[in-house]
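Sharing a structure with you now.
Just one protein chain is left out here, and the rest sit where they should.
The block that comes next holds subunit A.
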Amino acid sequence: MACNSATCNPGCLRDASREDGEKEQQSHPTADDHGACNGDEHVSNRAESLSNSICLKCKLNETIAASGFGAGLINGDGGRFCADCFRSNLYWKFRFSVTSNDMISPADNVLVAFSGGASSRVALHFVSEMQDKAQKNFEASRDRALPVFGVGVAFVDEQSVSTDHCHEFDIAIEDMKLIVSNLAPPLKKFLVVPIESVYTLEPSNGRERLKKLINTINDTTGKEDLLEHLRMLALQKVALENGYTKIVLGKCTSRIACHVLEATVKGKGYSLAADIQYVDARWEVPVVLPLRDCFSHEIDLLCCLESLKTVEVFRGKRSGINGLVSSFVKLLQEENPSRESTIVRTAGKLTPFHFNRIPEDNKSHGPAASQRRQRKRILKTDNLLSQESFCPVCNCPIKMSDLTTTTHSEDAQTSVDLMELCCLSCRFQILPAELSSLNLFHSFLPDPIVARANDARSLNHSWLREQIEDCLLSDTEVEA
C-alpha cells in the first residue's frame, strides 16, 4: 500500500527510512554476488537500480531511475524510491525540522527569503504547502482554536552593486512574481527588497553610499561576505517593517557543508556552531533553516519532478575563498557521495549557542500549540547568556580572548573603535588596513551596523565593569 503523505505520521516514515537503510546495506552483497560491483559507486548504483527497479518503500511503483525520468539526476534516492515516496520523504524531512525545532507556530507570520534558486524555491513550495494544510485543518476543526500562520515572500535585489543585466533582471522579477502568485492560496505578498534599503536614505543616495562602501574593501572574499551580511540586514529590516515574526532560509545540507569549511578557513571556528543550527535567534526576527537536512541533489530532483520553476539571477562568479571552498566540496562530493553529510554531522557536534533555539517568550503566544508538539529536539547549549559579544559587521559571537580591552569613550565614534569591536576575520578581510580607508569605510556604514557597534561598546564596557566590580569602592560607583 502506498504511503499517502496526508495520512502518514512521522514515526511511520522514520521507520520506513530505517528499513530502507538496512535494505540498502543488504543489497550491496547482492550486487557483489552478481559480479557487477567493482568498487565504483556509480557502477554499483546502476547495477542496483537495474536489479531493483521497484520502489523500496511502497513496493508498487517504478523507481525514478527505472522510469527514466530525470536520468541526469540519478542519485541514491532516485535509484531507490518512486517519485511519490521520494517527495513524501523530502517533505517529511522538512516538516520534521519545523516541528521538532518549534520553527513555526500558528501565531507566526513567516517571511520566506526567495533568491530564485532551487533551494529557496523548494522552501517556498513546502512552506506554502504546510500553510495550505494548516488552513484546511483550521476550517475543518470545530473550535478553531489555533490560527493559521501567515506567509510572505521576499527577494533581495542587489542590482545596485552588480555591473549590468538590467533587462534580464526585470524579466527575472516578473517570473518570481508569477511563481508567488501561483502558490496555493491565500495570496502571498511578494516584496522586492533593494539591498541599499539598509540605509535610511533616499534610494539613490543609499545606492551611492553602498557602492562606495563596497569599493573601500580590497579583498574579494570580504566583499562577498559583507554583501551576505547586508542581505540579512535587509531581510531583517523588511521583516520588522511588515510584521513578520520568522524568516525562512532555503539553506540545504550542501550549502551548510560549504559554510562549515568557509568559516574554518577564515578563522571563525568559534562562531561556526551558531551558523549551522536549525534556529538562529540572535537576530530580532529569528532565522530558521527547515531544509537543513536536505541535499542539493534531492532538491534539484524534486524541482525536476514537480516542474518547480526556478529563476536564474546573475550574482557573479565567486572567485575568492568562498569559490575555492565550493569547488573543493564539489570535488569531494564526487569522490564520496556522503561527504557533505559527514561534514555537517561533524560540525553539528559543536556546542550550539544559547540563541540557537526559539526564545522562550515566543512560546507564550501558543501554549496549546506547545502541548501538541510530538517531540522536541533537546538542544544542549551553553547558558552564558549575558556574556556573548557580537561583531558589529557580521554579527558573529566573538570569543572573549579575541576582544581587545580598551577604555575609550562610550560611543563608537572613531573607526579605530570599530576595528577593536569586530571579529578577527572581519578585521582582516573587510575592514580596510589603511587608516584613511578605514575612516572612509566607517563613514559609509549603514545605520544598523553603527548601532550594533554602539551596543557592543556598551556591553563590552559593562562586562569589564563586572570583572572589577568586587574591587570598586562605593564612592567610585557613585562617581560612575
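Here is the rule we go by: contacts are C-beta pairs under 8 Å (C-beta built on N, C-alpha and C of every residue); 3 or more make two chains touch, one makes a residue touch a chain; residues count from 1.
We take it that contacts and distances are computed from a predicted model.
Not shown: a single chain whose UniProt protein name, out of "Cytoplasmic tRNA 2-thiolation protein 1", "Trafficking protein particle complex subunit", "Light-independent protochlorophyllide reductase subunit B" or "Origin recognition complex subunit 5", is "Cytoplasmic tRNA 2-thiolation protein 1". Note that of A:Leu56, A:Val127, A:Ile321 or A:Ile430, the residue touching the chain absent from this view is A:Ile321. Shown as candidates are A:Leu60, A:Val192, A:Ala433 or A:Ala451; the residue that touches the absent chain is A:Ala433. For the chain missing from the display, the contacting residue among A:Leu272, A:Val311, A:Cys394 or A:Ala453 is A:Leu272, taking the whole complex into account. Residue-wise, the contact with the chain that is not shown comes from A:Val260, picked out of A:Ile104, A:Leu124, A:Val260 or A:Ile449. Where subunit A meets the missing chain, the touching residues are 25, 28-29, 32-33, 39, 219, 221, 260-261, 263-270, 272-273, 320-321, 324, 328, 331-332, 335-336, 339, 342-343, 345-347, 349-351, 380, 382, 399, 424-425, 428-429, 433.
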